[in-house]
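First the structure, then my questions, so here it is.
The complex appears here minus one protein chain, its other protein chains still in place.
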Amino acid sequence: MRILVMNPNTTASMTASIRATATAVAAPGTEILATEPLWGPESIEGHFEGYLSAAAVLDRLATLDTPFDALVMAGFGEPGREGAQELLDVPVLDITECAVQMALMLGHSYGIVTTLDRAVPQIRDRLLTAGLLQRCAGVRGTGLGVLELEEDPERTVEVILQTARAVVRDGAEVICLGCGGMAGLQERVAAELGVPVVDGVAAAVKFAEAVVGLGLTTSAQRSFAPPRPKAIGSWPLSRHLVRTASGERHRMQDSARHTDFSSETSGI
Amino acid sequence: MRILVMNPNTTASMTASIRATATAVAAPGTEILATEPLWGPESIEGHFEGYLSAAAVLDRLATLDTPFDALVMAGFGEPGREGAQELLDVPVLDITECAVQMALMLGHSYGIVTTLDRAVPQIRDRLLTAGLLQRCAGVRGTGLGVLELEEDPERTVEVILQTARAVVRDGAEVICLGCGGMAGLQERVAAELGVPVVDGVAAAVKFAEAVVGLGLTTSAQRSFAPPRPKAIGSWPLSRHLVRTASGERHRMQDSARHTDFSSETSGI
Amino acid sequence: MRILVMNPNTTASMTASIRATATAVAAPGTEILATEPLWGPESIEGHFEGYLSAAAVLDRLATLDTPFDALVMAGFGEPGREGAQELLDVPVLDITECAVQMALMLGHSYGIVTTLDRAVPQIRDRLLTAGLLQRCAGVRGTGLGVLELEEDPERTVEVILQTARAVVRDGAEVICLGCGGMAGLQERVAAELGVPVVDGVAAAVKFAEAVVGLGLTTSAQRSFAPPRPKAIGSWPLSRHLVRTASGERHRMQDSARHTDFSSETSGI
Amino acid sequence: MRILVMNPNTTASMTASIRATATAVAAPGTEILATEPLWGPESIEGHFEGYLSAAAVLDRLATLDTPFDALVMAGFGEPGREGAQELLDVPVLDITECAVQMALMLGHSYGIVTTLDRAVPQIRDRLLTAGLLQRCAGVRGTGLGVLELEEDPERTVEVILQTARAVVRDGAEVICLGCGGMAGLQERVAAELGVPVVDGVAAAVKFAEAVVGLGLTTSAQRSFAPPRPKAIGSWPLSRHLVRTASGERHRMQDSARHTDFSSETSGI
Amino acid sequence: MRILVMNPNTTASMTASIRATATAVAAPGTEILATEPLWGPESIEGHFEGYLSAAAVLDRLATLDTPFDALVMAGFGEPGREGAQELLDVPVLDITECAVQMALMLGHSYGIVTTLDRAVPQIRDRLLTAGLLQRCAGVRGTGLGVLELEEDPERTVEVILQTARAVVRDGAEVICLGCGGMAGLQERVAAELGVPVVDGVAAAVKFAEAVVGLGLTTSAQRSFAPPRPKAIGSWPLSRHLVRTASGERHRMQDSARHTDFSSETSGI
Partner (left out) sequence: MRILVMNPNTTASMTASIRATATAVAAPGTEILATEPLWGPESIEGHFEGYLSAAAVLDRLATLDTPFDALVMAGFGEPGREGAQELLDVPVLDITECAVQMALMLGHSYGIVTTLDRAVPQIRDRLLTAGLLQRCAGVRGTGLGVLELEEDPERTVEVILQTARAVVRDGAEVICLGCGGMAGLQERVAAELGVPVVDGVAAAVKFAEAVVGLGLTTSAQRSFAPPRPKAIGSWPLSRHLVRTASGERHRMQDSARHTDFSSETSGI
């Protein structure tokens, strides 16, 4: 089974880190592909960037010619999942919802530690819409921006721990790491915190294996029926974007072969 | 005061109809501008198209050089409003929320008549997130697609009426027209239905006048703070899209001067 | 268009202050009338007084012979709006709901600063019933009684600011002033607070203009159908109240003519 | 123990019927007093009449010189209870809430059969505010007005049964009679329906006995603290109302002595 | 009328204390029986013990040959009530729900003071399921285990008071004692706290009198219909349990005769 993990921003080091986490938890026989959009913001910290990213992810999906069995969307609290569900006939797992669903299997109430305070209402809204907010004991920001997470890992773990302790005092029995860029830190945080810590990327990969394992996929009934045929100007966007001088190559990393391969998407 | 009304799809006849409704209800001294995105779907009937449209609308806003005092987003149930609120320092009114807020001023419970059944959960989710769903007695689709609304106006009114009557039986005391493309039909429907009928475009224009009239604008506290400075690849998109042969012109209509003017956005 | 603003208590100086705020925000062509009940409490700080006021306001409306196009009810969190909606065929706007609806147009979550702590559950209940509580981040009292607000304006602003800052820490992105007697302070508070501040009287006047501007009025379907014909003992009350020696005159202030005129209601 | 049962409208035959029901269920040692307001509507079918009645009931309570140990307010879905709680230092039981609370002791979900359809949202709102709506399976009107209930008892029972059956199909496991004027019909309806039927007046009397039996009364903390001292014009209203020619006498019926006594309230 | 009060654990001193509270509040003519299960945990502090207790209570009920008119289940936040409602044709009152229902008659919002912090989510869940959580301002643990409550009554009252004050600051206007083992302390706590304090055992006894007084009992419609006939292995359990050497006798205390009597259940 091949699972495509989509980093919603264009920062390749984050794709690599997400890919590493996904690969580490994949079952034997599961191959992890990881990529990011061909355009859009280097990190996502708000609605404006979230909406750009949603379209950039859909564009990436529309132009990809690699087959896969499930998509994991690795943006925490970000929009776009429903669009991918309409576009694809394989299951789509969002790390926000997967982190929370895993947490619900482990405790009565969960909490989320995220990056900036401005992400808090956005994350809560995604979970409200997903019908998963009821058992949320709290969502708190660390104050670290997405790209700051990688700067000083020791400090990042320390700040996450401090924030997580406050969320536990709010009543959380399980902690979710609320940013794709935190993937890989869950074990260290859990060891010190004493409560289970869930990373959404890891959870989503396992849930993707579960869904694919049962031969299930997104319902085509009502909400996520395929798009109706119609004219869409300049679509897919990346095929209409001016080729830039730098000729930047985009990576897709294959966990099985442990080699990079370039996307072959024409016009890039 | 100048209000920009943004049709979320690229169908110019719909921009014209929305502009006509907006102009008809504008107060003396209010000038209505109307435009649509430079790329994206011709109509929006689902999440995939909604997310494309959200980015296309943000792109249009980022490249517009006409000043305005408020933005009305004329997509019913569609995403993107929060992104525009971050991007702009003038108030942003969404017709979904405005229709419902107007309805709440007129009756105890409201209902919505929209296009396709697949839009129903999407609209409910937007209202859930907006905190405005509690007094909703029902949302029902007419079965007509967005672009079908204009085909046979008599039949459109008839089907809306029939659907609205079902929503009234569900308990609605006020009916909202659930598609920007229904703008202009509210009076005919109300006359036959016997309960108030709210068109979101009309409501949003009046509320935009109200907000601007009080000198208020979107809070920059937390959720809708301006985007942080960062690298965004190929942004604004329309400046990086290959100029197409047809050299399609985009309209912006000015209700005051009653003349069209082309957008001068470079690179299109 | 003539908008009648009803101060729910009998304190004339508060009517004057509410009228001044309403007049200041009214559009050209909008005439503001302001009045108060002919009997009842001098301020409203609880349910008992709220219910008396509701009947006193209905009595005032039943005996008024001045035509108007919309009613603004200027009590924050107080009952009675639904009764006026049944009685009148013009739209009725309540400042509680209007403040919150305006706030919802400006930010993700709102908070309310009110007078006494005992008003807090009452305000929350009104908003719960109105279907507008979901995005409420907090309601807090300043500890100042309604009539104390006018005593020392500097201190009032200071205490409102202090309370508002706590509500912002609760997550509010917009602040609503939670008492008709605070009308006029919104700009000073906003300037210091750095988040938008909404006064309900101002919001309600603009929304009244919006509703009347669209030719809409309260639905007569179900909840707010006109009262059924029946015997009502001693109604209207003010026509049956013993004329008191003092022969007190009641004011109605007309923003256009800037002159007072006495109500001509017989028996007063 | 003396329980005062307040019919919210001025129809004496309804007071008598409510008093009979209350007396029939009272424990040995419980004395039932029953009365109605000195002014106001003959029946209550909507918000306007409900608000008048609330003030009329408070006026009646303010001028009554008979001591009692608990107040039962016998209007279903009508406002005013919170005002009486502030005014009195004995417990106040509302039949709406008591019917539902009794029903919650008897089954998983309850339903309500009321008079006119227009009462349905009003009743739901009262229960929403009371925090008792969650287990409501449905509220339905019979189409009979309040005063029509007494006209043809056979037909009334038949229509209640028919409506109750629909509410049971909605999922109700217990039925509440949703009008004080239905008091006394619960046994006949239950016998035919096969599910428990609760009359609010009966429930409230028993709950009043329970509360008084434990020596408890309304909390003076926050919401229902006594009114603050202040000027209230023309209060109590009935002391300022012009004595009418007919010199109508008001009844208070004492279940113990089984005799009527007139209220001695001065000025009536 | 005979009310059976069931202590859910096997600690006889707690049965005695619960019985004393029940007897103290019973009306003349109400006889209180009190007993506990024949097996199971000595106290209940969590889900595991709660589920054992639920079965042990049902077993006790299935083997009891004493008739009674109502059952009071004296475990706070513990499961099992629905099972007893299916098994018995007399009404079943749970002290959790009764405490809260009584509190709702006395104030706008209530709070609960319980034993260990781990009970808090369990209590909230019971009230969520019962549809009674909406007006809950807070549930807090004292940190005292169930059996510790009896150790040092002075300290117990002190710790309850301290916790109750925090719950009042959370917004509670009435306090419920959240453990059957706190029965009897309500008056002392109330005297110092200044807000009404409700003990669930006392409330449940009075509500049982109310329900029985109206001739009502649990609905057999849907949720609490009698169990269907089927094979149940080793049921009732206590008839299949090996007789232990100690030959322990179980008490049932009769408030009328003030004497103990042993249960005659065979096989014990």
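Think of it as A, B, C, D and E in the order they're written, each chain with its own count starting at 1.
One rule holds for everything that comes next: contacts are C-beta pairs under 8 Å (C-beta built on N, C-alpha and C of every residue); 3 or more make two chains touch, one makes a residue touch a chain.
The model shown is predicted, which means the values in this text are computed figures rather than measured ones.
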Check your understanding: Per the definition of touch given earlier, which of A:A74, A:V120, A:A202 or A:I232 contacts the omitted chain?
Key -> A:A202
Study note, to complete from the structure: Filtering E:P121, E:G138 or E:P196 for touch with the omitted chain leaves E:P121
Practice item. For the chain that's not shown, point to the residue among E:E45, E:E173 or E:E209 touching it. Key: E:E45
Exercise for review: Quickly run down the residues of subunit A that touch the omitted chain.
Suggested key: 25, 27, 82, 91, 93, 97, 101-102, 104-109, 130-135, 168, 171, 173-174, 194-196, 198, 202-203, 206-207, 209-211, 213-214, 216-224
Review point. When the complex is taken as a whole, what residues of subunit E touch the one chain not shown?
Key: 10, 37-43, 45-52, 54-56, 58, 79-80, 82-87, 117-118, 120-122, 125, 128-129, 145, 222-225, 227-228, 230-235, 237, 240-242, 244
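Rule of thumb we're sticking to: only the chains that are shown with their structure count from here on.
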Practice item. Any chance you could list the residues of subunit C touching two or more other chains? Key: 82, 108-109, 121, 171, 222-224
